[in-house]
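Here we show just some of the chains, and they stay where they sit in the whole.
Labels run A, B and C following the written order; every chain starts at residue 1.
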């Protein structure tokens, strides 16, 4: 069995998860190198997992000719540059979203990917690989709910991580770019259409700290798509019951929802409060399978030399919507795309 | 519109509800008289609702020739005698369960009803008139789940009424007779078969007070029916989340459940506990429609001169199972009916 | 017991239900007169229910001095005129929504009610009297979910009544006025704030017949309220699973939903499709209790001489939002109220 040798940059919470998946859960992949600006993270992973190479310098890792591919999960500010460099160095590239900070970087990333058509590039819109989302997409494609006419997407972080969100606010790109970009991608994918216009509202309802960066703690957006379909979006940072990612698609013949109750597991508790389902606490818990499946898909695409379903264009289009939403919110007006 | 004039005996919680339904919610009925050994209850209802006649003596009420029917919701110890007297006096009779205390009274009640075939007699197995149970029965009769092969019935009182249950323990007839008799009736109705054997277990898990009367706070029974169908029963007095009445029927082609979550209403709450449905607090809340519908049925049967679907035989058969369960529990052996 | 004598105009599906509630389910009310331009409806009800007076002419009914109050459930085009006339004639008035057709009539109705402050006027926003909505409102007022920051309201008619909707399209006032007006009222009530701006989109996705009247079969609106709260609305005419009225309120500390699954009853079915809850088929089924409770409230307000919580101003404000939504959709721009 041929194994794709991957070098992974970024060993934070999600980066470590990606690395772990590559190392231990993807049969036809091998975690051959890890890289982090935090030397201690590199040392720990190398030793604990027995990884051959460790780097604190990304460009140095790119000189390792044993590697087939690079997996990027560094800080968002590094994405654009690292994508470009890894592609230039001849590697297949998997990158976490976003493609970059600001539409200029995003467009630059797009150009670089286009310039290396022979190399596989996949963007980390992992929700498409979540079993529930994949199942929903299949049902829709089979015509099960008729023609989709509306989508509703919720993306709400648990209140437990509010401190981190505030600390990160300056660099996050704002609520719509940081949180709702996954939902904007889902809407394009599930409706099979592009956004025509965006109108967004919101406020700092509880955490005024976000206002210093022109950001908000809760916001909503309404999008009209080119095929007339409608989109309702809600993003927030203060979910009491856990990590709430919910999507609904209404079609001409029926509808479906994904994650209405984000069950932690199959346990239902009945006590003096009533009958309760506890909920997932965060993205690593909710999308455990999705993170694994997307990396498996990346590796399979390399081996089979086929283009991933989620590529650079999806990153560009979703970023366009996110920036349009931010602009709409700031200007208080409808923003038209294209 | 002809109105059936009813005299109602018993004005406790449920008795008052029956009286109220007759007075205000059944178009073709009139609450013409009320009777209670508590004179104050009689006076209050007479005055507040404008009821023509009030009695503290049941036999005196029976001399009122304006009345067409008697509704009995007095203490269980009075049921058998009052059923007999009301029938003797020529009235149609609706009676709360049970038919009497002990199989002797139950059989006596049966004889009296049989002796007055021309008069309508209906027993208060109200669950059959609950919209959900009625809907389930209809689905089953239509063959929707194939042939029923198993039933599971839960009947659990809320912990909030445990003090009353303890105070009433001496006269209740025991857990199986007091609580599960409704479930035994449901099983006969939904399975369309009679019990062949009963085996019951249980204990005083928390409230040793019941032991003084040979009773238990939680018990279970397994029944085999003449058509081989199986029944699993659980009765208890300590439900934390409310009043839990649940029934499941498994058929050869599918299954259905009634009341898996005994929703208080359509509100779902998401907070730090998770996603919660609050539950109904007691029988008057859960079976509000059922109590109304059964009395409407009684009145309609009188007007249309047709036999109610739930009659004295259902009371006898269910009591037989309940007493068999109690006997089984006490003797630690399987009890065979007939 | 004093009984309020009510004359009811309009004996269509909902009108007949109101009349029936007054006649048989509200202890302190009496249906003393019925009125309909369809003489047969009047004759039938008079005879079947034993109602003293019947009219085919509304103004004639207003000359009946035995009456205390008028309940209006005629065609929407008659509401404004009949409200005015009934108030002029000195009666308390309950009227179905809307107050009239077009903001001019709505404002006229408001003036007439203001001119008769001594008489009780209640508008038929019955959802406020639905046990689930009332419970949700209470929880919110108790601070259970913190400060409300977002509301989402769905109002979707079952596909089974699409033919009627098309036939009625010319006079309906459009999707937002006909369907979403209840949701606009709910949003004001549950958020305790007034709308500041409205943006609406939509299309004829399946039934082009609505286009002839400048109307749509599915639409969405996003509202910003004066307290910055956000509102997402969806109205449609093609629900496959039944009558879907769903509301969600997200607060700073938690959230609640009403009617996420619009259960028909407590029966859950498991068969080859999976595990299924059937849903309510229409408004009379879903809001049976609400229609009864609102009329009971109207009668109680008369007897106790207190102002109903839902009055003419609620009708005006909700109509303003509905017309703003329609204008927004037609002009493709954000409409600011006031």
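The rule we apply is simple: a residue touches a chain if its C-beta (ideal position, glycine included) is under 8 Å from a C-beta of that chain, and two chains touch if they have at least 3 such contacts.
Please read these numbers as outputs of a predicted model, since none were measured by experiment.
Enquirer: If you can see 3 copies, how many does the complete assembly in this structure contain?
Expert: Across the complete structure, the repeated chain appears 4 times.
As a convention for this text, only the chains that are shown with their structure count from here on.
Enquirer: So how far apart, in whole Å, are chain A and chain B when each is placed at the average of its C-alpha atoms?
Expert: About 56 Å, centre to centre.
Enquirer: Mind checking the centre-to-centre distance between chain A and chain C? Centres are C-alpha means, answer in whole Å.
Expert: Here chain A and chain C have centroids separated by 42 Å.
Enquirer: Centre to centre, by mean C-alpha position, how many angstrom separate chain B and chain C?
Expert: 38
Enquirer: Would you please write down the residue numbers of chain C that are in contact with two or more other chains?
Expert: 253-255, 260 - these are the residues of chain C that touch more than one other chain.
Enquirer: Within their complex, state which residues of chain B touch chain C.
Expert: 1, 23-27, 48-50, 131-132, 135-136, 139, 144-145, 253-260, 262-272
Enquirer: Where on chain A is chain B touching in the complex?
Expert: Counting only chain A, the residues touching chain B are 240-242, 244, 261, 264, 269-279.
Enquirer: Can you check the complex and tell me which residues of chain A touch chain C?
Expert: 147, 149-150, 152, 199, 201-203, 205-206, 218-222, 224, 228, 230, 232, 234, 236, 238, 240-241, 250, 252-255, 260, 332-334
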